[in-house]
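The full complex has more chains than appear here; those shown keep their coordinates.
When the chains are written out, they are named A, B, C and D in that same order, and each has its own residue count from 1.
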Amino acid sequence: MSRNEIIMAGIGGMGVLVAGQTLSRAAFHQYKHTSYVPSFGAARRGGNSEYTVIFSDEKISSPLLDQSQSVVLLDSTQFAAYEARVRPGGVYIVEKSDLTAERGRKDYKLYTLPGMEIAVSMGASVLIGLIMLGACIAITECISPEAIEDEIRLRFAGEKDLLQRNLDAFRRGFELGKAAR
Amino acid sequence: MNKKAEGPKKEKVVGTPALFVTEWWTQFLWDMYCPGCQTPLVGRLIAEAIEELGIGDRAIMVMGNGCHAYLAGGLDFDVTSGGHGRAPDIATAMKRVMPDGIVFTVQGDGDCVAIGADALIGALSRGEKITIIMVNNTNYGTTGGQMAPTTIVGQVTTTSPQGRNPDVEGYPTHAAELVATFRGVSYSARGSLHTTANYRRTKKYITTAFQRQAEGVGLSFVEVITACPPNWHMTPIESLAWIEEKAIPDFPLGEFKNVTHIE
Amino acid sequence: MGDRIFIEGNEAVGWGALSAGCDCYFAYPISPQNEIPEFFSREMPKRGKVFVQAQSETGTIGMLYGAAAIGVRAMTSTSSPGWGLMQEGMSNLSGARLPCVIVLVQRVGPAVQNLQHAQMDYKSVTRGGGGGDYRNMVLAPSSVQETHDIVQLAFYLADKYSNPVVVLMDALMGHIFEPLEVKTLDFGPLPSKDDWRLRLRGQRKDGKHIVSPAKGMAEGYIDYLRNLREKYKSMESEIRYEGYMIDDAELVLVAYGYCARVCEEAVNEARAQGLKAGLLRPITLWPFPYKDIRDKAAQGCKFLVVEDSLGQMVDDVRMGVEGKAEVSLVDITFRHIASEDGMIMPQRVVEEIKRLI
Amino acid sequence: MAKGEIVIDETICKGCGYCAEFCSRGCIEIPGDKFTAKGYLIPVFAHPEKCNACGVCAWMCPRFAIDVYKYVEATAK
């Protein structure tokens, strides 16, 4: 696929932007065009946080997307809002704790995955971003997991413990996604 | 809220201060503070001091721009916030129109002694009878931890990545001492909140500052050193130790001026 | 008839503010308007009202913000460099929707030049020099009496729309002496400020009030902006201008401030020579009488803008005519005669009128 | 013997640990494996029997998350 689109949304402290940076940097090495748009309020803490990553062999016009091929939602209270942003035929990957909303459309594939459960079991809620990114990559196959792992290694180079935890989180997510696929 | 009390007969001895508006506080601004941020404690002390002095009905306040300003939501006084650094100007106008009011500002170190230095010096020079509470977290908190005039020598910030080098970036500005040099000032002190004893002393400083305003003496000023763990890249507990070991040696605590009338 | 006094424009600003019940005034010295702070330093203490000389113009505009926030009538005045320093403050006042009056007695620019007369702040004052989508009403008097009256109107409009209002003068309007009848004008009832202004805690009748531009966020930012837009739109009902011999005019002069006075003389002289010239003098520079200018253009009039700058208001006139009429300009380079700087004088305008009709 | 007790509001606590640090009687502990909904470590009133309702933990809590109660009758549990 020559063009890939991912939106991920959550709240502060979920590692959303770390996931976005990792994904986009990995894509940058493989694609001619990559855009990564993080979005966060003035408050660096607690607010909503979202990113849009596009990578493509063609020029990217708008780096903002009304709808994206894949949408990953970490805060399921916003299920309806982000469902609207899944392209017909796309995938919607939702963290399932607290999920009460129902699907409004049938033209996309829905995955609900227990990302938070895994994160807490690993001892830090901030890991959920990489876990769900892993799942997303397993499901969409938009980029190789190795490329992501390389980026994680670069990011946490010299911080052995952190590196291991983050790699583990990504891999657990990847496995989760593969299983769900 | 899941505060609950069961069991033996009991009375609440410490809770949220009476002059706090928890709706606003919780709803809009509460979540803005990082874990371990001590700024809200400054709000607590202000509320308690004003309440104990019995001057709450005369109070009105002005916030700077920065993390300290979220107290706008907490303290139960009418409040405004204007341009970054302008709080002493705003408070000046309020006090002049309402000389019976207890008019105070809460400002950050950047707000008060960097961009607001002319407002501060102006108010000092005119001897405005207001109270200024400066929250000194040794950096620009809100904008992500840049160097401030109060950043201590060697401290790493996002704009002093090698640590503040006094030969290039100068030495930390000592607001409380500076303020004390002005004749129109009734009170100036610096406190911290990193130990229980200092917490108590700082409360006394803040109370005295408000008392001097109530007596109409002159400008009163309290600088409070507070922990800013994320921008200091420390845990909250480590931050307290850093205050003790690094900040205090550079920023002596105590009262620098305390007079009940001016000349 | 009230007191009739012979007074300069700057002091007329002071009398107008007193007539309007101005409670406090803040300023920093700057020519050519020092007579305004000097007036208030004399007059306010006598009346138990507030005069504060601030440490800078960033200071005055901050003080203005504080006074407006507690709901009293407050004013400042300055000249061009001070106006530049007030732009962040203007954005704050506008964002927080605070009623107040700012008198700007323009001097030459850019920056600090040694001269005084000019009209070079039109763009900045009508477009807003600070950040963000905001608009301030701008009123431009062209006589001492009108200065006094317009300052009162400015206070009224500020309160009516809960918005800063700028009174734009020039050094000549500040320093000219003319007779003035001091009297309080009644423009009608105004909305109460009680639902938003700040009070000491003991004076509160309802919940806590917060004055802040950032309140827009609490209201829902887009709604806040929509409300601002509505407000600015509704201000268009305040468009004021004076027409002088424009009904049958073939050439309409457009000018404000001292240039309008010069143009009136030029129109008289042109008429005396049988030339059908007229003068449209915008009193509100924002909102601007685009429509009325467009109507004149539709009638086939040509336009001659006379302003003591390189040409700023002329853009608004062009926007008004939408290419449907020729628009010419007498600008600062048309100055002639006397003193180092010269001024735009009637004769030079008459020459242009002759050239154009 | 407990002279009082404290109540911690877990919805607003951000797990800084100051309460545990400043309680000179060691009443409060941070287990390290309990998180709030937002992922913060939760402090626990682990040794109520030692509490003398001194109020220090509440003072020093920057979230105002702690209320301190003093037993009025001498009959503390």
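Here are a few things to note about the model shown:
Throughout what follows, a residue touches a chain if its C-beta (ideal position, glycine included) is under 8 Å from a C-beta of that chain, and two chains touch if they have at least 3 such contacts.
Given the structure is predicted, the values throughout are model-derived calculations rather than measurements.
This structure file describes a complex whose protein chains are present as A x2, B x2, C x2, D x2, with one copy per kind shown here.
As a convention for this text, only the chains that are shown with their structure count from here on.
Between subunit A and subunit C the centroid-to-centroid distance comes to 54 Å (mean Cα coordinates, whole Å). Once the centre of each chain is set as its mean CA position, subunit A and subunit B turn out to be 40 Å apart.
Centre-to-centre separation between subunit A and subunit D, using Cα means, comes to 37 Å.
Listed for subunit B are residues 33-34, each touching two or more other chains.
Multi-chain contact residues of subunit A (touching two or more other chains): 46. For subunit A in complex with subunit D, the residues that touch the partner chain are 13, 46, 120, 123-126. Interface residues of subunit B facing subunit C in the complex, by the touch rule stated above, are 21, 24, 28, 56-60, 62, 72, 76-83, 86, 88-94, 96-98, 100-102, 118-119, 121-122, 125-126.
Listed in rising order, the residues of subunit D touching subunit B in the complex are 4-5, 7, 9-12, 14-18, 21-22, 40, 53, 55-56, 58-60, 62-64, 66-73, 75-77.
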